[in-house]
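For this depiction, one protein chain was excluded, whereas all remaining protein chains were kept in their positions.
Then we have chain A:
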Amino acid sequence: QQWVLVEMVQAFYEAPAYHLILEGILILWIIRLLFSKTYKLQERSDLTLKEKEELIEEWQPEPLVPPVPKDHPALNYNIVSGPPTHIITVNGKECINFASFNFLGLLNNEKVKSAAQASLKKYGVGTCGPRGFYGTFDVHLELEERLAKFMRTEEAIIYSYGFATIASAIPAYSKRGDIVFVDEAACFAIQKGLQASRSNIKLFKHNDMADLERLLKEQETEDQKNPRKARVTRRFIVVEGLYMNTGDICPLPELIKLKYKYKVRIFLEESLSFGVLGEHGRGITEHFGINIDDIDLISANMENSLASIGGFCCGRSFIIDHQRLSGQGYCFSASLPPLLAAAAIEALNIMEDNPDIFQTLRAKCERIHKALQGISGLKVVGESFSPALHLQLEESSGSREHDVKLLKRVVDYCMNSGIALTQARYLEKEEKCLPPPSIRVVITVEQTEQELDKAASLLKEAAQSVLN
């Protein structure tokens, strides 16, 4: 039925009066709104041009950087002349090296050096591009294959910088809204990875499985309140195999049990435990005899046991392949120089050919751990088989600065007598849970028993003279 003009006019006459008046008012209101001036909330342009210029004149920024006092402990570096190997020349003095993470002594190995030389002759030094743009060399592919075979996983991916490895891996999987349970003593690289991921971070007390379970249970009750959100929120636990800040290992079997009970994925950071723990040096999974597929991602840097530069992540292809497009440190950065990759391959060869060095290293660690017990004023922090120990003050003086100065005197005493040590360095304002000041003692497979004993007795002497 079509509306005819006559019928419309008729309807107009038949409508009740109030209806017409209401419509009329509405139409007038709309016309008014259409023609009225728009207004902004919080009118901010009430400053005149002259006032703005005055504000610009008056504003004084802070200096770009605040001045650093000349005697700041972190400002004056030790200068090492020559290679940082077993015998190291620090500030002009020859010492035995107890400070570089050269656990397997591969820094000075002739085979490693000659492999790197061959690579240098073939490829030059730099790769001149990221992996995606002609920066993938056959050495990189070979190293990735070898690492995957060594760790008995499906795939491995290499980064050109150890710090960037875990700091790029975590944000590739964990995004805003996901939940990460991380140990308090996690190293700075993990903290930066978590900060970049913008996920919810839940810290649990160091190595305290009861605390972790409590947090997981709390999360479970939260999930029951909002099951739809829970179905898309990913959860991760990030732990280290051998903690750099405390020298002890994480209880991996209990973590696996928690993983399957609460359906969280585990990311394991094995920078210190790769090439140290386990019968063949495969890390903490071999140490505990756990199936490597139970760990979702293992990340390690090649700068400790492998005495090269860079880092790698290994795991199943399902997980690792994702980083090839979303790992920021992988996609947007130049690839590892081939000579360093060749050095790492050769170091891996040596590790595979000499599986007894791990036992030797562990025996040395036990020896010095025992010898360092009972020093008055200093306590040993770390497992007996950990090659990176900390010596902390038994009683803190109350002020961190004072503690740091005391420890510096101990370190200087030792350096003057031929043992090179260093304090563990932290960025005090940036760390989430700042560890107490300590001296780092690193055991390598090249140190002889006499040298270990000498170091222990020297530390005893130093502690006596400085702290008493």
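The rule is simple: a residue touches a chain if its C-beta (ideal position, glycine included) is under 8 Å from a C-beta of that chain, and two chains touch if they have at least 3 such contacts; residues count from 1.
Quick note on the criterion: contacts and distances are computed from a predicted model.
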item	value
Chain excluded from display, named as in UniProt, from "serine C-palmitoyltransferase", "UTP4 small subunit processome component", "Aspartate aminotransferase" or "POTRA domain-containing protein"	"serine C-palmitoyltransferase"
Full-complex contact with the absent chain, from A:S100, A:T153, A:N207 or A:Q447	A:S100
Residue of A:G126, A:G289 or A:P355 in touch with the missing chain, whole complex considered	A:G126
Contacting the left-out chain in the complete assembly, out of A:A196, A:L215 or A:I350	A:A196
Missing-chain contacts mapped onto chain A	44, 47, 52, 55-56, 59-68, 72, 74-75, 77-85, 88, 90, 97, 99-102, 106-108, 112-113, 116-117, 120-129, 131-138, 140-141, 160-164, 167, 173, 187-189, 192, 195-196, 230-235, 260, 263-265, 293, 301, 303-304, 306-309, 316-319, 321-322, 324-325, 328-329, 331-334, 336-337, 339-340, 343, 420, 422-427, 430, 440
